[in-house]
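Written out below as structure tokens is the structure these notes cover.
For this view, one protein chain was removed and the others were kept in their places.
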């Protein structure tokens, strides 16, 4: 997984292709999730990651399998990028027994123990403590695991984030605070809720901050790789701000968005800053892939996703009696 | 109260003398409080402000009577500096009906509505919201009141502080966050609990920070005056860090301190950085007061305090039936 | 007064609970310039549930304030404002986020009047939600009103109908104490008649008999009132006459009103959507069991949410909340 400057894109070719495939899988997953909602096949609501794929993929491809992540209400992308299985994810979204959480968690609580995903979280900023504690645990247990804590820029409103940053800095914990600034806290532009410069938020705690183009998966990967290396070597936490955009609504039901953002703005991001199109173009330019090859990656993804949807639709619900299981260990 | 550069100390002579007197009154008050504790005449514990007098006095002398402050568990100095009556304060410390809170609050909850003291607070950082809300209220009500929010450097551990700083900055609220860095969070040096530079803590929220010698009442006054003017004129919040030291224990019962700080360190501060001695020397040097005059200020203060103690000792306890009063308005 | 008809009696309009709350807020914003709203996405979005639609348009962004995602912070700000002359309404989007504001609410707002010996007051309203079955899983489905009711200095209102929602909201805003008002988010679209009265202020502390009966009393809070009425219908089919009593506020609590009904019927089921153990149903049951001890013919039964975090999967979630059927069974078991 080492970065090689001699490769045309500045990263290992295999890695670049893998990141492309991962982004495409996430996109297809989310489109299917939206369809499940619109077809009234998914209980509740869900928050789509479409548009932000480069962040999860760039970051998770900088991690080992035994490294940890914590995720958010917009967590499918993180989960897939960290290695989760499509079938078990869809099953969870539909509340089926075969889901990652046996149907008890749903979209907002997907966790994947085997791949180090400590869980999505429906409390904004709520996983910052868990991430930092996992980093402290790694240090105490003497492993060299690193943790990436994903959160939206809205979480910068939560005091908890600063409390744990302080401790991470004090104790040089191996954690990367990865703020995905997708410009909106629900239906409010972040500039109305966030004073000062986003990237400056960690400096007061002695934590270096770095801003990165969240639509450029290669840049995200490089940036997070540096932060992870720092953490692994005992250098302590890093704050990374990835500027990005959610192409869809805050959640699947948020379809009339004109009152808080313009169609033009949406179109601009979709047309000019789609992370998948961008990497695709670069792969083709660098002759690392042909358009046909990319299309076949997309087809494979669509098939995998379609199979996952079928699996989940066919899977049985948990038995009603399971409701009292798992309250206590 | 305007600052005049032509005066020998750079501030109005009257003001300088008044600040001297106020610091002396606080010192005498606290010494009496300590005696009350040691004589088993005061219920519970209390946290002495001795050593930090220049901060409260310098700051409150930059305020109007109708400006607000919020205070802390170490709050007697703030309360006196904002204009409170000694008798009612001692009465509160002893749980008497004549106290500011009719005996219900005690040392940690003294509040003084008439002089804009919104209350001491026994939750570290707990008053940061109240202070910021009072500032928002001043703005909404169209007054030009300003709020000074006093807190110890330990409160920088509380997430609430950052949440409200963000809002104060966003909405340009007239509040001064005044961090009294007396070096210790209880029995732990602040450097063990506080990453980065203290004064940098507000910059990430777009709030200017300024550090001041908390043992120099003139410097504190100048600094807070600038911050208050900024707030009053609609310029928004300021973060001020006053470096200071508590000469006594964390609370009156904390007498064996060797395990967390040296006698040498204490002696150094007491000998070389006593805010009262310092201002006294400058007043004498500038021929604004003679040593005899200063001594008579001290005597007056001691008399006032002694009378206050007598008042409080003689005052009756509240009737037991008052226990159910004041729960609801 | 039974307010559960959807036909409008004269002098009333049938509107949704959401509209009722909207009207209450608008009317209070109009009549008192110190009233304002602060919360996440309350302005242009009118809250994610659209309860506040139109308010920012009428009252402007200075009085309907979109905040950062800082529940502790906005609660603290509101308290400071309340102590200095304003009457804030804090919107906490989901009742589950009360976890974040407990310090500001409990250690600060609830106690400031008492700790200051009556010198300060905190006329502060916290508007939030309770209730499960929205398939929102464990962090968006809790009913945490029992915590708040346990804290002296706070008042707690749980409106079940549009009229109660309006009348209690207006009362909360005008009250000089911190009041936490819980709306069941499953009921925003529930309709009912609301008196044409822009001064519809309900007294806090008065229970409401939602249906009169003789054989068994069902004490029910918030949307559990509808569950209780459903159970009462089923019981009627068996010739059992059930009285449904809604305390409407947990603090102050109309203990006499509850005990009176229990003394009349001699049999009581308490239904509340909080978790059953150590929940509001325990206080209501204990109060009735002691207060109507000599008149009770059977033990007081309780039905609360199952003592499990609320699961996502519909088949599981549906097990957790009392239903008309389950309450019917409980009540029937008492009457025998």
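We just call them A, B and C in the order they show up, numbering each chain from 1.
Just so we're on the same page, a residue touches a chain if its C-beta (ideal position, glycine included) is under 8 Å from a C-beta of that chain, and two chains touch if they have at least 3 such contacts.
Here the structure is a predicted model, which means the values were calculated and not measured.
Taking the full assembly into account, the omitted chain touches A, B, C. Checked against the full complex, the candidates C:34, C:53, C:99 or C:326 give a single residue touching the omitted chain, namely C:99. Only one of the listed residues, C:20, C:132 or C:149, touches the absent chain: C:149. Of the candidate positions A:43, A:58, A:77 or A:133, contact with the unshown chain belongs to A:133. Residues of subunit A in contact with the chain left out of this view: 68, 70, 99-105, 109, 111, 113, 118-119, 121, 123, 126-138, 140-141, 159-160, 163-164, 166-167, 170, 325-329. Residues of subunit B in contact with the chain left out of this view: 43-45, 95-96, 101, 103-109, 121-126, 154-159, 185-188, 192-194, 259-260, 317-318, 320, 322-324, 327. Residue positions on subunit C in contact with the hidden chain: 96-100, 102-103, 105-107, 110-111, 114-115, 137-139, 144, 146-147, 149-153, 250-251, 253, 274-275, 277-283, 285-287, 289-291, 293, 296, 298-302, 306-309, 311, in rising order.
The rule is short, and it goes like this: only the chains that are shown with their structure count from here on.
Compared with subunit A, the chain whose C-alpha mean position is the greatest distance off is B. Comparing per-chain C-alpha centres with the mean over every protein C-alpha atom, the closest match is chain C. One finds 37 Å separating the Cα centroids of subunit A and subunit C. Subunit B and subunit C, compared by their mean Cα positions, are separated by 41 Å. Among the residues of subunit A, those touching two or more other chains are numbered 156-159, 192-194. Along subunit C, residues 67-68, 70, 72-73 each make contact with two or more other chains.
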